[in-house]
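All protein chains but one are shown in place.
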Amino acid sequence: MRTDELSNSPGQQDSGLRGDSGIIQLVSPEGDLVGDPDFDQWVEDVSDEQLSSLYEDMVVIRRIDTEATYLQRQGELALWPPLLGQEAAQIGSARALRSDDFVFSSYRENGVAYCRGVHYGDIVRVWRGNAHSGWDPYELNMATPQVIIGAQTLHATGYAMGIKNDGGTSVAVTYFGDGATSEGDVNEALVFAASFQVPVIFFCQNNQWAISEPVGLQSQIPIASRAKGFGIPSLRVDGNDVLAVMAATRVALRRARTGGGPTFIEAVTYRMGPHTTADDPSRYRDANELEIWAAKDPLARVRALLENKGIFTPELEASVAAKADAVAKEMREACINMPDPSPMDVFAHVYSTPNTTLETQKEHYARYLDTFAVASNEGVNG
Amino acid sequence: MRTDELSNSPGQQDSGLRGDSGIIQLVSPEGDLVGDPDFDQWVEDVSDEQLSSLYEDMVVIRRIDTEATYLQRQGELALWPPLLGQEAAQIGSARALRSDDFVFSSYRENGVAYCRGVHYGDIVRVWRGNAHSGWDPYELNMATPQVIIGAQTLHATGYAMGIKNDGGTSVAVTYFGDGATSEGDVNEALVFAASFQVPVIFFCQNNQWAISEPVGLQSQIPIASRAKGFGIPSLRVDGNDVLAVMAATRVALRRARTGGGPTFIEAVTYRMGPHTTADDPSRYRDANELEIWAAKDPLARVRALLENKGIFTPELEASVAAKADAVAKEMREACINMPDPSPMDVFAHVYSTPNTTLETQKEHYARYLDTFAVASNEGVNG
Amino acid sequence: MSTMTFGRAINAGLRRALEDDPKVVLMGEDIGKLGGVFRVTDGLQKDFGPHRVIDTPLAEAGIMGSAVGLAYRGYRPVVEIQFDGFIYPAFDQIVCQVAKLHYRTQGKVRMPITIRVPFGGGIGSPEHHSESPEAYFTHTSGLRVVSVSNPQDAYTMLRQAVASDDPVLYFEPKRRYHVKGEVEENIELGEELPLGSASVRIAGSDVTLVTYGPLVKTAMDAALAAADDGISVEVIDLRSLAPIDFSQIEASVRKTGRLVITHEASRSGGLGAEIASTITEQCFNHLESAPVRITGFDIPYPPSKLESHHLPDLDRILDGVDRALDRPNSLSGLVGRTK
Partner (left out) sequence: MSTMTFGRAINAGLRRALEDDPKVVLMGEDIGKLGGVFRVTDGLQKDFGPHRVIDTPLAEAGIMGSAVGLAYRGYRPVVEIQFDGFIYPAFDQIVCQVAKLHYRTQGKVRMPITIRVPFGGGIGSPEHHSESPEAYFTHTSGLRVVSVSNPQDAYTMLRQAVASDDPVLYFEPKRRYHVKGEVEENIELGEELPLGSASVRIAGSDVTLVTYGPLVKTAMDAALAAADDGISVEVIDLRSLAPIDFSQIEASVRKTGRLVITHEASRSGGLGAEIASTITEQCFNHLESAPVRITGFDIPYPPSKLESHHLPDLDRILDGVDRALDRPNSLSGLVGRTK
């Protein structure tokens, strides 16, 4: 599925927002359509084919995740932050975007990057230690992963100030976690977004954990409530239900595009894996918590829906698997064959204009490296 | 009135909190009791004598404010941040406190400092440029004014964590402005206070302005709503109604003392003067705004109430005026006679333990100063 | 060419930047109707509208972080930090984002952000209103840092800063806002000296005196006073604090063999340390005495009644000149511990 295809929200009216109580869910864990009078209409245009395509996306990014985890174990990556369990939240939201919307994400949104059209090798470039950025933000209209928790929410807000100034209809979308909501930056972003009424979506994946800290340490009430105190409407959505996430995102996008200002979405989901490959969740969480959430697996759910609809064919299964294999293979090969950066790259792009102090250091380091070249040449020749 | 006298809240039940819509008001601008079924009971113990005393407090601090403004114009103070118009908010809240409660305020809470028993000269010590702190925080149980907007709200929260750890029943109370609510620190303080459910009161004086910025730039919805998104109950109170402010503060104190955690109070008031003596409000606000608020003057209101109650006697007026005169005189004299700090004080108290680098600098500066002493001695003798 | 105050010159530079490039926006607290607490942005919101001259909520991280977002979108934000001491809530966004994004993205994302900071002491203000935090930023790779000392430089370098594709911290010596000077506004930016160049304010041969921002005037006064004693002081105004134009200092020290550096910021880890050590490396055989630093002490900025004891003044600078020249001075007789 192409990015733009699902981004044309159908002609529904903005249905307004629900209170804290209601979590928007359109598909039950068993794959049944729940029947939601407000939100169903926002995804009623999603065809069987498109639904199959969403399923494919989710399978592919789970495969990317698994493959990257292997690559890390094999020493090809230094680290990897798995998104296992958060596929619906990422695909449902990212597939609702237009290509000219701009995404500011955290480090875990590799599923979003996939939807934005990233080259597969670029996904792992950062985690291999080759670069601080895997891609050109302006090519994907997606900033490269932000490591400082919450900082990107302000960038999205500022970007949206720019969109509004330009009279544009695109939207800035920022992804962040439940833990991030405690950072001053995120709260200041809400202040700025509300004050200037700019087209930004705050998409919080509440995956229940910030490394070892349960979400209750950050907030004892639903995260979605936070935004209202800033005058920003919010939606709380079942983050493991790809259609519900898409519907909620489309509501927010519509509001943003039509001058309605910011929206906050809390996607309630679960981090089924460790925080990163360096983490050991057994130190802080019960195995049975995982079991409970495994029963709500987002992939299983959309697959059940497809089955219930009678469109989960062996051909679909095979083609999806083939696609996942192909993507994984391409990513692995790109990863393994990625050339190391060259030593002098360490100095590149600190400034866009020459800097005398740094030039001197660079020159000196080149001379220093040369002494080894000379020495080893001498060794060879001598 | 002594600090502790009004701090023993009578035996009412916690009446719960109102929605955004209702601003708590017990006395109308004309000095009539409005009749509030929920909050009247929280101040029903306030005797005529105590009411007169609250009036006296307000007159005195207005006088302090005026006197300090004069002192600034006469060059005795470098700067002064007037609290004109905010007397009810400061007196109503501060007089509800126990002496073992601990206050963390901003720079404008000189009325609160007065209630905490500050020596009058100490109020102006900072503004004369003699010191960074006017008093010993542990003597008044009030930290000295915080200049970094919002920073003190975290200090109060941490202090309250300590109270809770100690099993104490005192409360940390932090004062800040409407502008401060945009700072990350204030929002993080709300996160921590809610997470640890500690006995802290967030007392926001919404005086409608942050220097030249109207409150609408910080929040387009009532400031009191902010706290709810963090899971903290809030009260919105007429900040020009000393009894309403006292009632709200007592509700919050009761909750805090009995393990109910934090409360946020928005006192809706008005900064009738400039931001500081260096400010010129005519550049950014209409004169008629001031007129509207002058009609709600907090002093006039409590005076009208006293009159309506028939207890505003010429004797009261005279004794209050005499007290205000005496305080102003004492403050002025203390100010004018305050000895300048001595040069070597510049090095005092950077550390509580000796620091070799600084000792060297100090030693050297003493030698340097000596060269002048020698030179001028030589001059005298020679 | 017209006569204007320091503050006016910056105002004129901002105005010109707003006129020349629709992508330039100003952001800050109270910069609109009020014109900033120092009136530096006076009249600009009126003339360019609230979308170009933006009064922001009271949150410095928010200002800086949204400026980053605007820069992503192709804007050139000029941010005002109200006072030096209020820059710290924005420190994370400056150090981790503004300074690093160009490097992080291998040059794909530029951060043409100018951060204007009124700085320094001497105006009798309360705490946090008189600080000199420049060394935090000169130690931060990815930033350019400048400070200006006269109306013409204020005008020219403000325009250069706004035109720079790299982020620039622009430190304004607030106690000099009312100083007047001639300003030529019709400059060709391309023909101006680069943003990174120092300037010799007074030529001299006995000792090199390096400073920047508010102390340039004090240093020039000191040089005049020294001349009365027959001492010829060369005064160098750094203008660029990062990178430092070491070639000019080096040339001067090769001539004089003596170096004094003065700044208001605390001594330990201040710019004086970087200049002294780099010049020692580059001119070791030309130095006749150890470089001398005359700086604020290693204390928090003191109450205003004491600030004259913290801030380097003419006498302390002259004492430093005497030390550099091995003339009698306040440290004479202290062997070894020449501090």
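We call the chains A, B and C, going by the order they appear; numbering starts again at 1 in every chain.
Assume a contact is a pair of C-beta atoms (placed from the backbone, for glycine too) under 8 Å apart; a residue touches a chain by one contact, two chains touch by 3 or more.
From a predicted model like this one, the values you see are computed outputs, not experimental measurements.
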| item | value |
| --- | --- |
| Visible chains in contact with the missing one | A, B, C |
| Contact partner of the left-out chain, one of B:Thr144, B:Gln197 or B:Thr249 | B:Thr144 |
| Residue, one of B:Asp32, B:Asp136, B:Asp286 or B:Glu333, that touches the chain absent here | B:Asp136 |
| Contacts of subunit C with the absent chain, listed as residue ranges | 61, 85, 88-89, 91-92, 95-96, 99-100, 103-104, 127-128, 135-136, 138-139, 141-142, 242, 250, 265-266, 268-274, 276-278, 280-284, 287, 289-293, 297-300, 336-339 |
| Contacts of subunit A with the absent chain, listed as residue ranges | 78-79, 107, 126-132, 147-149, 179-180, 182-185, 210-213, 217-218, 278, 283-284, 340-341, 343, 345-347, 350, 355, 357-358, 360-362, 364-365, 367-368, 370-372 |
| For subunit B, residues in touch with the removed chain | 102, 104, 131-133, 136-138, 143-144, 148, 151, 153-163, 165-166, 172, 184-185, 188-189, 191-192, 195, 348-353, 355-358 |
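Keep this in mind: only the chains that are shown with their structure count from here on.
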| item | value |
| --- | --- |
| Reference subunit B; chain at largest CA-centroid distance | A |
| Distance from the mean Cα position of subunit B to that of subunit A, given in whole angstrom | 45 |
| Rounded Å distance between subunit B and subunit C, as computed from the means of their C-alpha atoms | 36 |
| Computed distance of Cα centres, subunit C from subunit A, in Å | 41 |
| Shared-contact residues (touching 2 or more other chains) in subunit C | 56-57, 59, 61-62, 89 |
| Numbers and ranges of subunit B residues touching at least 2 other chains | 182-185, 217-218 |
